[in-house]
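Let me begin by presenting the structure, written as structure tokens, before commenting on it.
Omission of a single protein chain aside, the complex is shown with its protein chains in their original locations.
And then subunit A:
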Amino acid sequence: MDTYSPLKTPSLSQRNGSMTAVNLVLSVNGRDYRLTLDARVTLLDALREQLSLTGTKKGCDQGQCGACTVHVDGRRILSCLTLAASVEGKAITTIEGLADEGGLHPMQQAFMDHDAFQCGYCTPGQIMSAVACVTEGLAETDDDIREYMSGNLCRCAAYPNIVAAIKQARIDMQRGRS
């Protein structure tokens, strides 16, 4: 008989050749997806590779750029440093889930109105982060916006226009739809 090791006790994941698989249900933009994933798969890779929701971008894959920002239970987080398995049962919102029948989210509209991008690669992450920044009440001054948006880098340096867009959207969001 094998000697006891805590490494060998049963776990949620099952060994399957060289990988360990987990069965899980992810709730993304109001829809449930049943998936079998390698335990190593991040939320970012699950969104992009499994669910074909490619709006969420991979910049650094190391928590340093913010391109992969999504909302989990309404809070902005980095999907590249989140295991898909660890957010089962939570409500995940990506850039694809922001607009509704009424049209674009005010933040999406504001980014267009203010030309708050150049190449656009950082933009989904910027918009997801900016929406949360407003709902957290941390977008009241230009300085606050710059500080609390510092987790989203823009290689094209659209920063001044991003600040302007957030100020416009803040007013629209506080007026009504959010």
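In the analysis below, a residue touches a chain if its C-beta (ideal position, glycine included) is under 8 Å from a C-beta of that chain, and two chains touch if they have at least 3 such contacts; residues count from 1.
Everything below uses one rule, namely that contacts and distances are computed from a predicted model.
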{"item": "Candidate names \"2-oxoacid:ferredoxin oxidoreductase subunit beta\", \"Glycolate oxidase iron-sulfur subunit\", \"Xanthine dehydrogenase family protein subunit M\" or \"Putative ABC transport system permease protein\"; UniProt protein name, chain not shown", "value": "\"Xanthine dehydrogenase family protein subunit M\""}
{"item": "Touching the absent chain when the full complex is considered, from A:Thr56, A:Thr94, A:Ser129 or A:Asn161", "value": "A:Ser129"}
{"item": "Chain not shown: contacting residue from A:Leu26, A:Ala85, A:Cys122 or A:Ala169", "value": "A:Ala85"}
{"item": "Contact footprint on subunit A, counting only the chain that is left out", "value": "5-7, 9, 11-13, 15, 18-20, 22, 38-40, 42, 61-63, 66, 69, 75-78, 81-83, 85-86, 129, 132-133, 136, 138, 146-152"}
